[in-house]
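Left out: one protein chain. Kept in place: all the others.
Note that the chains are named A and B in the order they appear, and that numbering of residues resets to 1 at the start of each chain.
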Amino acid sequence: MYQGDAIRDTYKSLAEWSEKLGPEELNAKRAEAEALFRRIGITFAVYGEGGDPERLIPFDLIPRVFTSFEWSRLERGVKQRAEALNCFLRDVYHRAEIVRAGRIPAELVFQNAAFEPSVVGFRPAEGVFSHIVGIDLVRTSADEFFVLEDNCRTPSGVSYMLENREIMMRMFPDLFRKMRVAPVEDYPDQLRRTLASVAPEKCITDPTVVVLTPGGMNSAYYEHSFLADQMGVELVEGQDLFVEGDLVFMRTTRGPQRVDVIYRRIDDPFLDPLHFRPDSMLGIPGLMNVYLTGGVSICSAPGAGVADDKAVYTYVPDMIRFYLGEEPILKNVPTWRCGTPDDLKHVLANLGDLVVKEVHGSGGYGMLVGPASTKAEIETYAERIKANPSEFIAQPTLSLSTCPTFVEQGLAPRHVDLRPYCLVGKKVNLCPGGLTRVALREGSLVVNSSQGGGVKDTWVIAD
Amino acid sequence: MHLKIQHTSTYRFEMPVRYVVQSHRLWASQFEGQSVLGWNVMVEDAVFGQYFTDSAGDRVRTMTLNGPLTELRVHVEGEVMTSDQNGVLAGHIERVPPLAYLRTTDPTKPDKALKELALATSGSDLDRAHALSNAVAEAIVYRPGTTDAHTTAAEALAQGEGVCQDHAHALISAARTIGMPARYVSGYLQASSDGVPHEAGHAWAELHVSTLGWVGFDPANKCCPDERYVRLGSGLDAIHAAPIRGITHGLSSGDLEVEVAVEAAQQ
Partner (left out) sequence: MLSRTAENLYWVTRYMERAETMARLLEVGYRIALMPSAGEGNRNEWASILAASGVESYFQQSYSEANETTLENFLVFDTNNPSSVATCIAKARDNARVVRTAVTSEVWDALNSAFQEFKGLRPGDLPGLCDWTKKQTAALRGAIEGTQLQQDGYDFLNLGYYLERADNTARLLDVKYYVLLPTTQRVGGSVDNYQWITLLRSLSALRSFHWAYGGDYSPTKIAHFLILNKTNPRSLLHCVEEASYHLNRLARAYGQSTGAQAQANTKLARLAEAHVEDIISDGLHEFLRDFIRDNAGLGQTVADSYLFGSK
């Protein structure tokens, strides 16, 4: 399954190394890694399952490896996609040429719940709507990658990429001495630079960047505080900020301090109770007016979600052709839109072989994995689809690549996916690494941490 | 018609508040049926942001005020020249595609009764729009005090009575059900010559008719807006189209009093 000598060599030396350590030592190392994670406090919250909501994501010691040759192709593909998605956002909030050209149905864009009417005609700094694009990829063969979904709002998980690497380096310094693994540790710096590069025109000084979190109860709070800390910027909640006239300020002990760029980790509907949901306690009243008059930048831009909707996803290859005049480097998984009658018929007839997802769902919740479901489960799901077809899409189950993973019996193949993080500001930048998620159950295709998935470090090795 | 508007909103706070922030959509629209002769929004000691024209063509600005405050008075004075355009909103500059007004919101979510009311209409877009407006006017009797700011379209229809906000919500909900973009409009209406006072502010609906563009319908008065109407701004529902959207921090129960006077200017 893995071709290229570098990869073979890498895994070979990893295999030799793990053999030399032996299962007991590896188990001990795994326990040690887990203890490190706990001490640092990296946990994620799982809802609706009872028990301790603050759980640790299982961490697998065996890294996922790419050669720099493989990576450079992937990098071009991811950047191409991130660029096309931003072109799309700029376009649909301006002249909507792609709709006029009949390349994407108008209703899919304008009736989309994530389409934000108030930003029509507004151009964010540098024309960027989605500043951090997380692209979920799976590999099906040596040089074939499929995109599972795009995340244009606030993709999470990058703290794992950084912490996984940190822990690997602390535990296996020898491996890093032997192999030339591309570093990921300047990601926070890159992120800060990207955010600073999209400061609004009104900002004439060194821009003040903040991370806006919903607060300590949020499942990704650890990541919010981690990123703020690593970037050396304040982690704020809505109540820390206020609007005066045309500007946003932060309450500090030295007095009000102007804020230029907000990396928000809260969703559009909660950003500003004077604009969106009036009952939101998380946002900053008046923020959108300041944004629309160029007093502050919001990353990702309000309305960016219209590009990563699962129904819009199917049109991304068309976007690449339409805006960039290029062929997509990364493929889409063939997708049936249950909203169209022909596709619906096909989906209902083949549920047993398909993966069905809710258009607005996330985190692996509410999906049907046909081959792994009982007849009863499939029938129940079919009723849900029929009740509201346009809310569902379906995809074939791919023969996903696997990666050696440390399980009870030793090393065994497990399915993996990959989320690299592309930063888009004045420049476009892709960190050489990402979050590799692994389905720990044998044969399972679901890698979501909320569904029993784990994580691995991701290595890009110099050829 | 030359109309003069005086509109005062007075907020009283039991406990003094430290800070008030509001978004004002308080400037009369500019289109063929209405031009602004003079307009002024005043709040003592307030800091105002710059005016900007939002994507729906409304003039909006932020107002912030630092306390402690026990009272806040927003005073609007304006003069407009209006003419009867049979409700058609011609010459209004805006950027939002009409399709974006098909989405539903909490107060405009249709129930079975609203869907039935909508589906009972037929004919051209314009015919259906009129039919819908008439159906809503008949189904909901104008009776102040029977509903409140949070009443939904479905609730108002079920109880068969309400005020202009309920009429507009019901009409919007029904129109969207049959795929006709619809939105909420807030504004003023000149007091009737018989001296019967109207509600403090007025509201109606605009429906997007393929041949004409946006057309206003006022089920509460069984007509289309004419020269007695002054248009301020629009939104998906009453919350989005509110002339003043605000939050006051500090623990207090605000008491709001609104006075509106719309009169024909002395000739």
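The criterion applied here is as follows: contacts are C-beta pairs under 8 Å (C-beta built on N, C-alpha and C of every residue); 3 or more make two chains touch, one makes a residue touch a chain.
Being a predicted model, the structure only gives us computed values, none of them experimental.
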From the list A:D240, A:D318 or A:E377, pick the residue that touches the absent chain. A:D240
Taking the full complex into account, find the residue in A:Q111, A:T140 or A:S225 that is in contact with the omitted chain. A:S225
Which one touches the absent chain: A:P58, A:P105 or A:P256? A:P256
Using the touch rule from the top, list residues of subunit A that touch the missing partner. 41, 215-216, 225, 228-229, 234-237, 239-240, 242, 250-256
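We adopt the following convention: only the chains that are shown with their structure count from here on.
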Gap in Å, rounded to a whole number, between the CA centres of subunit B and subunit A: 40
Residue ranges of subunit B touching subunit A (in the complex, touch as defined): 19, 21-23, 47-50, 52, 54-56, 60-62, 64, 66, 95-97, 99-100, 102-103, 239, 245-247
List of subunit A residues in touch with subunit B within their complex: 96, 106-107, 110-111, 113, 115, 117-122, 242-246, 273-275, 278, 285-286, 289-290, 292-293, 295
